[in-house]
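What you see is the complex with one protein chain gone and the rest in place.
Chain IDs A, B and C follow the sequence of writing; residue 1 opens each chain.
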Amino acid sequence: MSEKQRLSRDQIAARAARELPDGAFVNLGWGIPNLIADHLPAGITVYFHSENGILGMGRRAKPGEEDFDLVDAMKVPVTLIPGASFFHQADAHLMTRGGHLDVAVLGAFQVSERGDLANWKVPGAKGAGAIGGAMDIAAGTKRVIVCMEHTTRDGQPKIVRQCTYPLTCLACVDTIVTDLAVLDVTERGLLLRDLAPGWSAAEVQQRTGAPLSF
Amino acid sequence: MSEKQRLSRDQIAARAARELPDGAFVNLGWGIPNLIADHLPAGITVYFHSENGILGMGRRAKPGEEDFDLVDAMKVPVTLIPGASFFHQADAHLMTRGGHLDVAVLGAFQVSERGDLANWKVPGAKGAGAIGGAMDIAAGTKRVIVCMEHTTRDGQPKIVRQCTYPLTCLACVDTIVTDLAVLDVTERGLLLRDLAPGWSAAEVQQRTGAPLSF
Amino acid sequence: MKSKICVTLDVAVDSISDGARIMFGGFGGSGFPNNLIQALVRRGTKELTAISNNCGTRDGELSPLFKSGQIRHIIAAFPGPHSFAFQERHAAGEVTIELVPQGILCERMRAAAAGLLGFYTTVGVATEVAAGKEERVINGQRCILEMPIHADFAFIKADKSDGLGNLTYRLAARNFNPIMAMAAATTIAEVEEVVPVGAIDPEVVVTPAIFVHRVVVAKGIRYV
Partner (left out) sequence: MKSKICVTLDVAVDSISDGARIMFGGFGGSGFPNNLIQALVRRGTKELTAISNNCGTRDGELSPLFKSGQIRHIIAAFPGPHSFAFQERHAAGEVTIELVPQGILCERMRAAAAGLLGFYTTVGVATEVAAGKEERVINGQRCILEMPIHADFAFIKADKSDGLGNLTYRLAARNFNPIMAMAAATTIAEVEEVVPVGAIDPEVVVTPAIFVHRVVVAKGIRYV
């Protein structure tokens, strides 16, 4: 029996985009979150923040219009929207750590039922690892949304009772948007708020390493 | 027998001005220090710093050219010299506390032989007192010069073994310029480096509450 | 998207409740949000904690709020020689003050802005300022632990705002305003002029819009 259709990475991003309020200041992390800017609902303006000191990033630069002094945190040339501003990296992280951003959308390897986040290092991997801005962003942002596949490639749950990967931050995740569902981290555990088309709560629970309430 | 001639406040300021190196970044405190800008030797450029976020203050504004958004820390309208810059008060004090200023010249009630400074509160005075920027400036600046009268109005020494006035900062003063002498605070105590015209070392010692070396 | 531009000064301060902690920008007569202060006097909000460099001039800056008895506690660096209204209330025991070195005042507000929980400094060691504070030695230097200063509101004065709340300041009127804008939960800016979104060069914005929640146009009032 082959698996049912899951949301594509772009569809996950589009679902997460619907979580962003109009006028919000938002940081997008590596991976699926970085696709969100292309999926904003019509009529919504979001001020995207980049750790290198930009508020108000617009769409990616088209070929020929790139300015390599105007890049996002993934090194991609971007554009500005009206009302943008520049500042230095310490002020950029004063914004993240100090709770000034409305929403951060981050990728993850694992999220625990209490909202612990692991997204910077694979256990046993060679090399030094790479923290970047994720720890400051996760610790400080008012609302942290994780976008990821619901399970690993070999079908193991990425939503677990306790993270086994090196932690990024304790109890920081508020919402998880996956290819199967939208979950909120609440004081009473994980709450299933939305399902991908064609999926049942029981099927999602089966693929989740922690109990869900509905 | 009347006292010999002492240096005037302007003469003290002029003597202190000779301590400032060309190109130095300098903060001037209340009282005699505030007269120093008018007594810079010819050919010397000094970048005066103000706690409200100015580097490169020039002379005081003449009547009619005042701009009340361009005032020094004593609320006096000033001018700028070429190469000036503005920044906010936290960066202004990052400069003071962080050791970026070359020299600060401050007034004082008392200085101890170890360079302890008391300049913010008179013991027993009514009211809340007034610290202002003095504690940050005294604690951080590379070289702190005090300008003051050598004794109180009733002839008591202001240079003492131990301050009896509320302290501003421990062991921060490097040099004391008075109406009688110039003294350096050294590891072996106070060193008499210069005398006002007509005054002898013995006479200065007599009016000083701590032993001097010569 | 809700506009941050308030139609009147009174609307700009209409959500401030008794007991609020409010930062007030300004230094040396420049950069004070005097119009917002007047609106707060009209509103009559009581039991305020004020955070500001000084405690008012003879008639202006914070003095109207001391005259009206609205301020209960103030955190300041330099009360100022003409802060008579404050001095009277303070002498009568109706107002308490925490005196803080000016740079430490900035730094404690910045710590709040930056989400830090405290910092060690040599400033104030062995002085009255150190009373009751944790002291330790780091790298051979005596230092004390200073805690962040948070506030519910910042009242600031800027020169220009765009429609989003990106701010610039005039000359040394900048002073405490950008730091307070970053530190408070809600920042209310009185400005000389609102310009269209996009009219301020992104490289010369001093306070990014993320720190500004309400903007109101009012011609600056200055007190000697």
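As a working rule, a residue touches a chain if its C-beta (ideal position, glycine included) is under 8 Å from a C-beta of that chain, and two chains touch if they have at least 3 such contacts.
None of these values were measured; they are calculated from a predicted model.
**Student:** Which displayed chains make contact with the chain that has been left out?
**Tutor:** Output: missing chain touches A, B, C.
**Student:** Considering the whole complex, which of A:F25, A:F87 or A:W199 touches the chain not shown?
**Tutor:** The one listed residue touching the chain not shown is A:F87.
**Student:** Tell me which of A:E19, A:E51, A:E113 or A:D174 is the one touching the absent chain.
**Tutor:** Of these options, the touching residue for the absent chain is A:E51.
**Student:** State which residues belonging to chain A touch the missing partner chain.
**Tutor:** Residue positions of chain A that touch the missing chain: 50-54, 67-75, 86-90, 92-94, 96-97, 121, 126-137, 139-140, 166-170.
**Student:** List the residues of chain B that touch the chain left out of this view.
**Tutor:** Chain B touches the chain not shown through residues 22-23, 25, 45, 47, 49, 55-56, 80, 82-87, 93-95, 97-101, 139-140.
**Student:** What residue numbers in chain C mark contact with the hidden partner chain?
**Tutor:** 107, 111, 114-122, 138-139, 141, 143, 147, 168-169, 171, 202-204
Note that in this section only the chains that are shown with their structure count from here on.
**Student:** Which chain pair shows the largest tally of C-beta contacts?
**Tutor:** Result: the chain pair B-C has the most contacts.
**Student:** List the centre-to-centre spacing of chain A and chain B in whole Å, with centres computed as mean CA coordinates.
**Tutor:** Here chain A and chain B have centroids separated by 55 Å.
**Student:** If you average the CA atoms of chain B and of chain C, how many Å lie between those two points?
**Tutor:** Averaging C-alpha atoms per chain gives centres 29 Å apart.
**Student:** Note the residues in chain B that touch 2 or more other chains, in rising order.
**Tutor:** Touching at least two other chains: none.
**Student:** What positions in chain C touch 2 or more of the other chains?
**Tutor:** Within chain C, the residues that touch at least two other chains are 110.
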